[in-house]
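A single protein chain has been omitted; all remaining protein chains appear in their positions.
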Amino acid sequence: MTTDTRVGSTSPGPVLPALGNPSRSRTIRDQVARVVMWLAFLVAVVPLVWILWTVVSHGGHLLMESQWWTNSQRGITSRRAGGGAVHAIQGTLIQAAVTALIAVPIAVMTAIYLVEYGRGKFAKAVSFMVDILTGIPSIVAALFIYAVWVTTFGFQRVGFAVSLALVLLMIPVVVRSTEEMLKLVPNELREASYALGVPKWKTIAKVVLPTAFSGIVTGILLGLARVMGETAPLLILGPYTKSIATNLFSGYMPTLPTMINQDRTELGQPAAVERMWGAALTLILLILLLNIAGRLVARFGSVKK
Amino acid sequence: MSTITGVTAADETPTPTSGSPLGGDAAGTGRLGDRLFGGLATGAGGLVVALVTLIGVFLLWQAIPALAHNEASFLTSREWSVGGDHPRFGIVELLWTTVASSLIAMALAVPVGVGVALFITQYAPRWLSRPAASLVDLLAAVPSIVYGLWGVLTFRAAVRPVEDFLQSKLGWFPLFAKTGISGGTIFFIGIVLAIMVLPIVTALSREVFAQTPVAHKEGALALGATRWEMIRTSVLPFGRPGVISASMLALGRALGETIAVTFIVSTLSPGNPWSWSLFNGGETFASRIANNAAEFDSPQKTGAFIAAGLVLFVLTFVVNAIARIVIERRKAFTE
């Protein structure tokens, strides 16, 4: 591509306008901009590499030990090394699963309402409320659940309460992503279905949703990844314990973030510090796994054209 | 993924036969399946409305008695003693720390984020642009608790010399006044927050930059513009509303970020003198609440923290609302 065509050149004569370079200062500015963009990218990559390096170098070897994946911290004091994170991994996964189980149907149906049904004031209100929910800081969501669950009903702080707070954070993410995906389904397909005499609800359930399926799943996985790393609700609603606990409705339930938080208070103990980084790495890996799964679904699950 | 901007190809001009989905119409009928399914969908929407309303009402309901007993001015006092018969608490310090650290984060994250987005969409060689985008997205996959750990235990030491330098050279300026805080300063919180919201700014900016009509870009290039001139005259103006809304959403995240900040902040002792310095310590709304989760034992104390949470809620809401308005205006503009 030529970069200079001398538009409006007044140079007379039969000589062809030279296809030379733009003026020096313009070239320099262009080069400076290029360098700045590369620098910006490098600046963004530095913390990423640094963080990952820190976590892996401090906690990586713990994950190589099989007991990390099989044992809990039961009976292991902060001074002692050993034990595993299985109790916390389990807690994190259980809470995430319950969160998804509650949030996904509500969110997907809300998105269906907004895209397929919603018109008028009520739809505007719903969309607006989803926006508000998007903006709610996790600590505020946690406070709300605390105000309901503990202050008002007088229940204990249990795993289920954490899930409820996470539901509030997950709903808007899934609503928005599902909405986008539903909007991408061509109207022609809905019309084709209607023209076959298929009722609207079956059109949505059997034609629209399957077409958008992989995109919706991707949104759910990314939303779940986001929610899994949340710590604020755990601090307020989900105290840590060192043993395996799978009951969502009674007793404390340990999770990876609270495990990190626990060991953080023992920075003087090398064993605890190692455990802390190990738990952090485990959490990153879990979230990364969900992210990758989401992207794979998006890439390979989408309908071939 | 464009979940947050809400702007996609699907927002293009609707025509009767394609474009806008077929909602709110007579495609549904009175049959049972339609009534059930439509009812479920509407019900889910209603549930969301009810939830948000409930959150507001509940928080207010819990906060008001505590505020009524408050013997200090909630909005202007720097005190924070929520227990006992004479609670005195105010948010001015929390507000300052929260806003100042978030603004620092924006000042750093927006230029870098836009730069990265331009790099990915306009400068990176083809083979690099996808991996580069994934790499930056990876920053978003790091949970905030890990940022907190890394910030306190590793990154802090690297920023200290910078802070010392600024304090010694620019100490005469109130914002950079010397404080003697060695732990997490407002400045430092800002830097960590900047790294945390960088992927948000980048992802959304990247998306709008990529949507710049080819005709605009080719138009500029055909006039003999250099690549930078092309970006300045066509990509940046087209993407500006997108960048603004991305920044607002990032700001909302920064304001509400809890755990990383909680790990980093240096709590100030009561009665310390007021300082405008960015090298002072202090707590944000979120960290104050999180740090004192153990204190939620009486309605009075809980109510005070909830009141602080409400202010944070309003703050993030305003910021998000501005983002939304900018997006809507852009949509109206492109349609």
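Brief remarks follow.
The chains carry the letters A and B, assigned in the order they are written, with residues numbered from 1 in each.
Here is the rule we go by: contacts are C-beta pairs under 8 Å (C-beta built on N, C-alpha and C of every residue); 3 or more make two chains touch, one makes a residue touch a chain.
By definition in this document, contacts and distances are computed from a predicted model.
The complex includes a chain that is not drawn, and of the options "NADH-quinone oxidoreductase subunit M", "Cell division protein", "Phosphate ABC transporter ATP-binding protein, PhoT family" or "Helicase" the UniProt name matching it is "Phosphate ABC transporter ATP-binding protein, PhoT family". For the chain missing from the display, the contacting residue among A:Thr54, A:Ser138, A:Thr211 or A:Thr241 is A:Thr211, taking the whole complex into account. Residue-wise, the contact with the chain that is not shown comes from A:Ser193, picked out of A:Ser193, A:Thr218 or A:Gln262. Listed here are the subunit A residues that touch the chain not shown: 119, 186, 188-199, 202-203, 206-207, 210-211, 213, 303-305.
The rule is short, and it goes like this: only the chains that are shown with their structure count from here on.
Chain geometry summary: the mean Cα position of subunit A and that of subunit B are 15 Å apart. Interface residues of subunit A facing subunit B in the complex, by the touch rule stated above, are 1-7, 22, 26-27, 29-30, 32-34, 36-41, 43-45, 47-48, 50-52, 54-55, 105-110, 112-120, 122-123, 125-126, 129-141, 143-144, 146-148, 150-152, 168, 171, 173, 175-177, 179-180, 182-188, 190-191, 194, 199-205, 218-219, 222, 225, 228-232, 235-236, 257, 260-261, 264, 267, 276-277, 280, 283-284, 287-288, 291. Interface residues of subunit B facing subunit A in the complex, by the touch rule stated above, are 1-4, 6, 8-11, 17-24, 27-29, 31, 33-34, 36-38, 40-49, 51-55, 58-59, 62, 111-116, 118-120, 122-124, 132, 135-139, 141-147, 149-150, 153-155, 195, 198, 202, 221-229, 231, 252, 255-259, 262-263, 285-286, 289-290, 293, 296, 299, 302, 305-306, 309-310, 312-313, 316-317, 319-321, 324.
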